[in-house]
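Questions regarding the structure given below will be posed in turn.
Part of the complex only, each chain left as placed.
Chain nomenclature is as follows: A and B, assigned in order of appearance, with residue numbering initiated at 1 for each chain independently.
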């Protein structure tokens, strides 16, 4: 059976239902305590496997990856602080954010003063628990609300951190979807955060559903999905796949796509890559407010993909950027902060981007000397059944005029001011009538 | 006898008189019923011949011209509709717009209902007769005012269309004016419209007078004037002259130049061709309001010249663009809609454009190391008789400084902010003093 084109599929999706399914998966993954290594990541990837057949890779602790080494594996069973009466006043079981992520194991009686040196709070948001990590500096600690902190009594405390830091592996998921070409589109998402919904369960879940939908259509490009811990994950993948990396022709880092803010696109380091133009066009087309910002060398994994030795055309398409919403990296980035509608709008935008990428070809006008006679082919004045016959006619003329091997359909859309979908429809009609032929470029 | 330069001639023209002569020719040609083929075109070209010695070409019906075929020749002697009392209620003799242009012959009794299926009106302008054609779909019809249409009685009508559609020829006029170079400037104007003054008797007549004036001066470029039916005419010429077309280095389609609107320049497909810069400069210089718009692949014959297989640098210089004035393609585009003043201002602008084109050369400063000593050549402080000695002195310095083989006089004018005419005067002075020499480029 002939698979459909993406352009057909995106119109047939029930986006409301897809939003609900994505939100359900966010909810399922929310309680798991993830970190850059360890069983939390494995559990997470195993929950994704039934939806897309991803490969789970394990890279041993100590593996040299460029300037870095794969760190030890961190696992945690339990953690608490008890007061002098033996009451658990901080309990990992209630929220995995209570633990300073990557804390070393400890069991110790401490004074209030010593305890305070290991507590992290948010004075500006006294009800919220912060999310803090200590990956590359051995430490232990707890994160609590500032209100609770203020009420701590000057007594003795019993601290218990039942964690382990041992040689093991860094775990990541990879899903490769083969298209007609070996040229790849990279979709990269970080999976190292514990119970935080927008950053980045939203990105993980959207990536999963992109994988699911793209699997159902005929593709020009191959798509590579990476579910990796931030920074060390992309460094590890790039180090182990240095040659494969050159196949990546376009890429997006997926993060923070469940909140209610406007879309924000952070451009590639190159700044004028095809993905930059495509996302820009899709955002224009979305008829909602959006921001496009220049590349800067911090943020998510795009900083690794865009390091000067790789300089891959990878941007980052999010809603409100990290650090620009107060709930960022706190317990308030919870199941109420994201919702099905936001997830489904993000899905639609991403699919629109990939549709443009898939269809953004160059064509050659087969009658380049003067216009062909459209009338005798039934393409003049009345195009069968088209709601807006004037616009499709302009689209036909523009597509013929600019199909000289130098302009992609997106270029034609931008120059004519007509929607990409209309130009694509015109190109499809003209190919059907033998007036246009795809321009094959020798690489 | 040495012919003068265009720059001298344009200052010696009596523009008011020229405007009146052009308007007189518009009036003479107004009554003729033209179409894309036939005797109307022949009559028209014969009236032009005494002014410029154009060649009249006939291309047989059926000749294959790229994707098209030269159509049959259409001629018409008479046409009318009579009511049941035998009164002529529509009469071709009163206005040739009454006939659907290219109507097939017919003689028939029809009901009101059947007649209405062949009548065209303008409900928004109930006094005006529309201009309609049916070139590539065999049909017959009449165009009348909506007022008249509203009063038609339910009776029987006698329809008579004494036209013929037979194998013959497509007729067009061509005038080639030889200059020093075989590089050509194309001036193309469509001649297929019947009694419509602005679109395009104005363009035809302006082209005729441009030919007349340019014949009187020494020219750098050769000029090719085409008087052709729209679309099929330019396709025919390009098809028969594919190789010659490559000589065209600059070109303008002349249309709608007699109304009172601002000038509008539609750029070439290339968008930054020399003709685009030259027209832009001439418009800036005109100190009147104007619009410059980007190329789009519909409009007049520029759509053929700018088809991707040719991509000639041909723009379109008009006043109010087609379709943007209510009188467009109606009986209101009449002898009152155009006037001598508008025609003469258009003439002046076109001549200014050609003057810049003719003189827009590159020069080499013959003393490129530091400034030459202008004082001992009498070029410093007091330039004999010049009204604005400060400005001409700046023009001399700019022209010397930028005459490095990379800048045309127009480039120098744009960069210095000084009038092209002043820079041209400076260049003439510096050539005279052996400080500048034309830069000969090997093509």
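Heads up, the rule we're going with is that contacts are C-beta pairs under 8 Å (C-beta built on N, C-alpha and C of every residue); 3 or more make two chains touch, one makes a residue touch a chain.
This one's a predicted model, so the numbers in the text were calculated from it and none came from an experiment.
Student: Could you tell me how many identical protein chains the full complex contains, when just 2 are shown?
Tutor: 3
Criterion: only the chains that are shown with their structure count from here on.
Student: Give, as an integer number of Å, the spacing between the C-alpha centres of chain B and chain A.
Tutor: Roughly 56 Å separates the two chain centres.
Student: Give the list of chain B residues in touch with chain A in this complex.
Tutor: 66-68, 136-137, 231, 234-235, 238-239, 242, 269, 294, 296-298, 303-304, 306-311
Student: Help me check something: in the complex, which residues belonging to chain A touch chain B?
Tutor: Listed in rising order, the residues are 365, 367-373, 375-376, 394, 397-398, 400-404, 415-416.
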